[in-house]
Each structure stands twice: as structure tokens, then as C-alpha cells.
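One chain of protein is taken out of this complex; the other chains stay put.
Naming follows writing order (A, B and C), and every chain is counted from residue 1.
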């Protein structure tokens, strides 16, 4: 099949390009997910008490809070602890000169079960905490949390639409390309049928070819993404992102790599199959 | 050119698909940019003073701060103001019972010129403020700002790589598709040359066709993106995003719409041109 | 009429367009082992008639029996098996340009699942008979017009078909080669293959007189046995 090397290159090239887009996209989304997942671990509720409590009472409250469904850990912050924390946070300790621990409120730091570490989770939990501490002032970094969350959500929503369209477009482009390559060989397909080949006999080699091209395209796209990852994401971004807290950008996990390869094979196979149906007609 | 309607549909379809991806991508990036631009307006520096100052002195400091290059506005927050702010912020005012305004530090709220409203800008400005207020404690919501910024930067970096690759892949896929459609008609191109057509005479209709297909693909992709925008982004996201502060997701501005159309025409034109060079050979 | 009928047409009509008939009301019987010329002016319907016989076109009206089997409404998955018993030399050759000469001639054998060695031997033999065994590894577009035509003939004969349909098989061949090809057809005919040969060449018919069917504007106007 000498003359068809161009056709073969065209199919593999298109498969590679489209799968690379998908894979790059997945790479970005997976890392965003991991990063935001990590950050959301910081989400916690701080409950400022109306008035100071004794240690025994605090312990009792702590236990009750701890037994709430969705609460992970509870820490009691006494006045002394609050003072020393503030001291730690303020660079210039002189500021605290006029301040004695007595003026600071006591509080509970309530960390959440992982599935509740989001704005919604917090809102779900608040009434339960309120039930235990009816007069406490509950704070959870509203503004930033809300913004951050809506930001993440906007990105996910965009990613869903974009990703969905990307998958659809990939499917379309690849099957289109394969159809074009078969169109260029349609005389040959017709001749095969005319000299007595069954549809299966005609299609089998093209299907095999399609699957092989798909696998090749998938492999090449993984290679391309890996190179881009090495060149741009890992090093370049690592130095750009000053405070992602030791987060290292990952490459696609093995399961996703397999999925890309599998997608390549399926695209090649079904792209060929659907087009062959159009061009292989007997009698 | 009856038999070539399939070829025509293939080209226009691929152009539409790839340009839609590009346009969707641009839509998301533009809105992220607008949204983060708006949020960054909140970035400001608060300088807690070591000890209370008199009004006259505060006024003088305020002027000196205001004249710093990169400072937009300066507000003096007296003890009384700080106390009333805290009162406002805390739902449960009882907490403040033990607290008198005297224990609160006074501060300056310094808002930044728009071009400095980022972590880097703040870091650039800090020494200049320090020069005026050597003993003040300067705070600017480090942790969240840093995270938010690195997040945005990661997204931009990813968008750059993805977008760059997307452009490249689009170019490749479209020229590939056009080359395939011309490949399917290569006998005809050859015959034209054999009966005395000049390369220009052969190419001109294909170039026109390519440009027209490109324009059509560009138009269709804008239409598709507009539909997706109406269906998913505007309404759906609007209700999803609870606190983007009245931000409304925009459609692509006219300049970008024109750019997409132009890109379609250029892709169609150069895709045809480069492939024709390959298939139109005289003698 | 003691012999077995190989091809039987009952009132066959074929219209490509509604305004004109390519074939009209053809009744015809060709026996097993016959050698028949199909002649007529350009556009008379010769190729169309042949196309009906291997289901490349379907008639609008009438019935066609091949070896007693009605092929008019053959299911499309049965068509390949019919075609394997028929060798066809197409007027425009229909060679696969992306395959070598060897692969082209081998194709009908491979379709039937023949073993590789057998395929190789038969292909070589068929190519030798048309005098082109040396061109085996070339591609069709690297051959002259007449050489391509002979490859098409080799491909039709390589399977040892029950029926050979040859559409203008020597239109691009000089007289010497034509004589050799006719010898091949006669040999195949002698082995039992029923031959239907569409041609415009009176010279050929005179040199090898056989039964002649003449079409005119889609109608069978003459049927002369010699």
C-alpha cells in the first residue's frame, strides 16, 4: 500500500493532535483538582464563645462538638492560646503592648470531615454547631472561601463544557479524517467488492489499520504531552507558582494514560467502521 | 461539482469544530481575566501603627503615604473606627464587651494603583511604605492572596500551553483535512494541468473555495459558541456562581469575533494554498 | 436443448434514467460451455447487460437465472459468492492502483481463502499466460494501457471461473496479442467456462466465428449462431 502513506500519516497525525488536546486538558484538570483538594483541607470553622468557659465545661463542649456528624477534630483555643497565636502572627509584637489575654475571646477550632470541606459543607454543618453553641459567633473565612469556590466551580463548569465539546469535536474530526482517507480509496473498495470480496474481508484490514493507527496516535499524543509537561508544566510552572505549598504538578496517572490509548484505538476502530459502512456496498 | 459535497462538508465541519474549540477557550480565558481583574481590585495594604497618633500627625502621614508612587488612596483608621468596624463585622457584639477601643491598634488602609494590585505589586510597594512608616506592621492577606494568585497564574500558564498547542493543532488538522480533500481530487487537478491550465487557473477556484469554507466555518463556530454560551455559561453558571459579586459572564467581544472569522478565512486559504502546492504540478 | 442453461434472462429491462432504456425486454438463454459474442454500437447496452449478470446493477424488470438460481433479488451478503464463480474483465480494467500487479491478480484467490503457495503458483501461471510475469512487482500506473488490460484478463481467469464476462477485452491490444488472448479464452472455454465477450470488433468475430448476440438501443435485435 505504497501510495497510501500520506493517508496513513494524515490519520495518525490527526489522531495524535486531537488526543493530545484531550490529554493536555485532562492533565490541567487533574492537577487543578488535586491542588484545590489540598487547599480545601484548610477549611475550618472557628466558633468564638460569648463568654469565657471553664476547662471542664470546655472539655464537655469539645466532646459534644466532636460527636457532631461531619466534624473531624475540635480544638479548644483558650485566651492564653489565642494571645500567643496573635503574638506569633504579628511581626511587630509591640502592638500587643496594650492588650492583655483577658480581652480576647475563647474559641473552638472545628475541622471538618473531608467531604464537607467546601462552602456548602460548611453551611450544612453550621446549624448543627449552632445547636451545641447557640450564642457563639461562627466564622469560616467567608469571602475568600466563597470566591475561591466560585472560581473553582466556574473553572470546572467551563472545563465540563469545553471538555464535552472537545470529546465531541475529536470524535467528529477523527471520523471525518478517516472517512476522507477511505473516500480517497473508494475506487479500490469498490473494486474489491466487484471481484467477490465479502464486506468483512474488505473491512477487516481497514479496521485493523484503524485500530493500529489509533493506538499509535494515542501513544504519540502521550509522548507529546509528556514532553510538554516536562518542558512547561513541571519546571516552568514550578518556579512560577511560589506558594502552592510544596505541591508538585503530576503527570497523568497510569489509568488515564491507558484511557487515552484506549480512546485512540476506539476512535480508529469506530471511525473506520462507520465510514466503511458508507463506502463498502455490495451489489 | 456534485460529487464533492461530501468533501466540502468535511472541510467546513472540521474548520467549525476546531475554531469552536479555540473560541470556547477564548471565551473562558477572557471571562477568567475579567473576573480575576475585578477581584484584584480588593487588594490593599493595611499598616498597623506601633502606637496611636494624633490627628494632625495622622494627616501628615496620610499625605506622605498618598504621594508614594503606586499608592492610589489612603484612609486613616482611628481606634474608634477600628472598634466600630469590628463591631460591624462580628454578629455577636457581646464578644466586644470586655474590649475597649483603646486596646485596638490604629492603622492606614492603603489602596493600590490598579497596575500594582497583585502580590508582586504589593511586594514592590512595601519598601516604599516602610520608608514612611518604619515601625508599622504591614498586612495584605498574604495567604489567600498568594494562593489565589498562584492559582490564577497556574491557570494562565496552562491556558498558554494549551492554547498554543490548540492553535498549532488547529492549523495542522485543518490543513490536513484540506489536503485530504484535495488528495481525493488529485486526478482532476492533474487532468486540468494536462489540458493546458496554468497553476493559477487551477488554484484560484480552490483558494476561493477554501476562503469561503473558512469564513463559513468561522461563522458556524461563532454560532455554536454563542449557543453553548446561552445554554451553559450565562444562565447555568450564573446560578452556580453564588458570589461573583454581580459579575456577568460576557460573550466574546466583537474584536475576537472578527479574529475568529479572520482565522477561519486564513486557515482555509493557507490550508488550500500549501496543499495545492503539493498537488498541482505542471510538467 | 439438451444441455444445461447457464444464463437465462426473462424479459429484462434496465433504465438508468427514466427517459431512456439502457436495456429493454431482453430474453436470452446461454448454455453451459457456450462462447458468445455480445456486439452492438457504442451505447447499445453491452456493458449494462454484463453488469446485470454479476449484480453490479439490478434490473428494473424481469428475472435472471444463473445456473438455475434467480439472482434478481439476491441478498447483498450472497452477492460475493456469486461473483467468485464469475471472472470479469472490465472495460476500464478496474485495477487497484495502490497494489502491485501480483497483489491485484492474487486478490480474487485470497478472497476465497486459498493457501499462500497455491496463490503464488496460480498468479504466476496467469501472468505468464498474458506475457507479463516480469511486471509482477510493479504498480498498475507503471504499465502501458495494453499491459493493464492483460492484467485485468489475468485476474479474471486466475480463479478458473464458471462464467467469464469480458467487456471489450482487447480494445487496447494489437492483433498478435489479441490472438494470444483469444487462445486463452478458447482454452478456458474448452475447460468448461461459459464465455460472454462484449466487443465491437467484427474482425475478431470473423476470425473466431461463434454465436453472436447483437444489441441495438437496448434491444436484442439479432441472435446468430454460426
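Rule of thumb we're sticking to: a contact is a pair of C-beta atoms (placed from the backbone, for glycine too) under 8 Å apart; a residue touches a chain by one contact, two chains touch by 3 or more.
The model shown is predicted, which means the values in this text are computed figures rather than measured ones.
The missing chain, though absent from the view, touches B, C when the full complex is examined. Touch with the chain that is not drawn comes from one residue among C:5, C:28 or C:177, which is C:177. Contact with the omitted chain, checked across C:92, C:118, C:183 or C:223, is made by C:92. Remark: the omitted chain is touched by one listed residue; of B:194, B:208 or B:227 this is B:194. Even with one chain removed from view, chain C keeps its contact list with that chain: residues 16, 39-43, 46-48, 91-92, 142-147, 149-150, 167-168, 171-177, 200, 202-203.
Taking the whole complex into account, chain B touches the unshown chain at residues 1-4, 185, 187-188, 190-199, 201, 281-283.
By our rule, only the chains that are shown with their structure count from here on.
Distances between chain centres, each the mean of the C-alpha atoms, put C farthest from chain A. Centre to centre, using the average C-alpha position, chain B and chain C are separated by 68 Å.
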